Structure formats: structure tokens, C-alpha cells
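With one protein chain withheld, the remaining protein chains of the complex are depicted in position.
We call the chains A, B and C, going by the order they appear; numbering starts again at 1 in every chain.
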Amino acid sequence: MTALPLEKARQIIDAAFAKGADLKLKPLGVSVLDAGGHLVAFQRQDGASFLRPQMSAGKAYGALAIGMGSRKVEAFAKERPHLVAGISDVSGGRVLPVVGGVLIRDKAGAIIGAVGISGDTSDNDETAAIAGIEAAGFTADPG
Amino acid sequence: MTALPLEKARQIIDAAFAKGADLKLKPLGVSVLDAGGHLVAFQRQDGASFLRPQMSAGKAYGALAIGMGSRKVEAFAKERPHLVAGISDVSGGRVLPVVGGVLIRDKAGAIIGAVGISGDTSDNDETAAIAGIEAAGFTADPG
Amino acid sequence: MTALPLEKARQIIDAAFAKGADLKLKPLGVSVLDAGGHLVAFQRQDGASFLRPQMSAGKAYGALAIGMGSRKVEAFAKERPHLVAGISDVSGGRVLPVVGGVLIRDKAGAIIGAVGISGDTSDNDETAAIAGIEAAGFTADPG
Partner (left out) sequence: MTALPLEKARQIIDAAFAKGADLKLKPLGVSVLDAGGHLVAFQRQDGASFLRPQMSAGKAYGALAIGMGSRKVEAFAKERPHLVAGISDVSGGRVLPVVGGVLIRDKAGAIIGAVGISGDTSDNDETAAIAGIEAAGFTADPG
């Protein structure tokens, strides 16, 4: 079952794209996953390369898999590369351990999903993800 | 590069959901793939089960993989099951050989993508896919 | 995040084993999955063969993947084998389309997880799963 309403996922994507336009970012792919790591919505802007679905989802999936934003996942990957490579292995290769996967928390602080963005620099991808989550009324946790 | 504009993919999904509402279908997952078999947009309605992303994309992917709507893919699966099982294998397990994956053709008849829908009966899934494609001004080819 | 409390999953497994003892069933493997298809608890009785983890989880996963108890999944596998083979393919090979995967529904009818059992005949596996779910105060939906 979808824990994160589709209407909210659509708002997140629209606001992330708006932020991308403001900042003149390259074309983005945006994935919104529910708390179980399953896709609720995805959109790829014209000109974004074809692996953006998997790359954006892989950032969000890695964050959910360990319950920390992907800024922490990337830090782990630098400090203990074998740890993060192993997490990706046991997930069936679904993790992209890079900044740009941001947890969505509700008012009570519970994780209800994650947003992953890929297309511009990782820092800019993260900025757009945070903007999307906040526009939908949730708390963004980049790690 | 995306051959099918995101704006068109969004129109297709909105129109498919509108058709689903008209016909009182169960919650749907809708994938729109470009001609290279890569995801342009996906949305999963509240209450649709978690494998709908892969199932809807698998119908569209199978159609694009052989250049025929998934009604033909399902017919092949019945007549020569080893053929379709093999196609799925060599694709890395990305094919769901079932009605509901509809090719998107432009005015000239060229394949520019495919829509896959999963959630209700296969015939109803296909009906919603055709409605979406036609609402966006393209020709639907269900196979 | 775990949607189904561990305490309930433990009750389900204990009650399923009690039912197995009553009916003098063969050693069982019992998987309890949350609504996202992720394992909450598993136990394998002494003498149960080594693939019971995957087999029991595969029954429960297939049920959750399409939102119907695995009695329906097995019926689909008989009527449209290519459909169920395709669902398994797009899931990454995680589906065992056989009786014995039972949805767990709460008072409101929402799916909060599934129990899969493997070890005896499929019908007996299902009987033990239903007993476990009901002992924990939930509604069993075998499909």
C-alpha cells in the first residue's frame, strides 16, 4: 500500500522542478518513494539522460535502507567503501550512495518516504529535493 | 535523451487516470517509457500495490522490445511460451507479457514510446492506456 | 519502517506452529512480511529444508505484490502462466505463486502485511497461516 499520497508526491515533483528552474539547473529526474522503498511517482525532464530513473531512485532507496539521508550514505561510502558496496550488494544493486536522496519526515518525525534527484551537481540535486519536500508541508532530512 | 516530451507523458497519465475514474477501475500504476525503453514518468494511485511500477513498466517494455503492443506479446506468450520467457531473460527480467502495454505512434507511424498500466483487469488497463495516448494527440497501438 | 509490530509477528508465528503441532504437520518455515514486502520475522522448525525462508517469503511477497492472497496468485498461474512468470521476473524472482501466502488485514480491511508458510502441503500451510493471523487478532485473507 502507498503510505505517501500521490497528490503529495506530485506536489513534491512540481516544486522540485520549480526550484530547478529558479536555479537554472540541468534537466532533472525526480523519484518519490514510499517508506517501503517503492516508487510512488517519477518524472524526467526533457534532455535528462536515460539512467536518471535508476539514479534518482537509488539515492532515495539507499537513504531509506539505512534510515539516514544520502548525505550520510555518501559519507559512509568515503569512510568505509566496503560497507556501502556491501549494502548495495545485499539490496540487489539498488543503491546510489550519493548526495541528493532526502528523507521525508512527517510532523512526528516518522519517515514516510524519500525523494531522490539526479541531473545537476549532487548538491544542487539535494537543494531541489529539499525545496520539493518543504513545499508539500513535510520536513526534509538530507542526512 | 528523452524522445517523448515530459509534458505529453503527464497528459497521458492524467487522461488515463480520468478514464479509470470514469470506469470506476481499481487504483492504477501508469508507466510512460520513451522509444529506448526508459522511464519518462510514472504515477501510482493510492491503494495500488507496491509492484505496480515494475508491472506497468514491464508491459510497456515488452511491447517496445519487440515493436508490437503487448496484446501481441501476450499472444506470443501463449503460443510459444519459451520465446517470451527467453526475451524476458535476455532483457534481465524486465518483461511482463500481458495486455496493457500500448505503443505510442506519431503521425508518421513511428514508435515514440509506450504506456503500460497495471491495477485492474488487463483489458481495462489497456482501455485506460489507449485513452491516455489519444488524449495526448498520438495514435495508440495495442498490438 | 515496520508497519506490523514485531510482537504481533511473533504471536502469528507461535500460533502457526501450534496449529502445525495440532495437525501433526511437517516442519514449517514461516515468514511474516510488512505491507512493503519486507521481512519482520522468520522462523524455521528443525528438520525443515533450507530453502523454506525464500519459499515462505515468496508466497507472502506474491500476495502483497498484487494485493490478493496467494490462492488467487496460484489460480492466475494456472490460467495465465505467462502472467505470473512475468510478475516474478519483474520482481527480481521473488514470487512463489502457490497457496500458503495469506494477507493480513486490520479491522478497517487495510492490508498491513502477509504471512507465508512452506513445509507441508500447500493447503495445510495455508491453514496454519490463517490460524496464526487470527490468533493475533487480525483478519486472514487467503485469496
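Definition applied: a residue touches a chain if its C-beta (ideal position, glycine included) is under 8 Å from a C-beta of that chain, and two chains touch if they have at least 3 such contacts.
Predicted model only: the values in this text are computed from it and were never measured.
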>> Among the chains present in the display, which ones are touched by the chain that isn't there?
In response: A, C
> Which of these, A:Asp22, A:Asp89 or A:Asp123, touches the one chain of the complex that we don't see?
Replying inline: A:Asp89
> Of A:Val30, A:Ala65 or A:Val98, which one is in contact with the hidden chain?
Replying inline: A:Ala65
> Which residue numbers on chain A touch the omitted chain?
Replying inline: 35-37, 64-67, 80-83, 85-87, 89-93
>> Suppose we count only contacts with the excluded chain; which residues of chain C make the list?
In response: 1-2, 5-6, 9-10, 34, 36, 38-51, 53
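Quick note on the criterion: only the chains that are shown with their structure count from here on.
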> Roughly how far is chain A from chain B, going centre to centre by Cα mean, in whole Å?
Replying inline: 25
> With chain centres defined as C-alpha means, what is the inter-centre distance between chain A and chain C in Å?
Replying inline: 31
> Once you find the CA centre of chain B and the CA centre of chain C, what distance in Å lies between them?
Replying inline: 30
> So which stretches of chain B touch two or more other chains?
Replying inline: 48-51
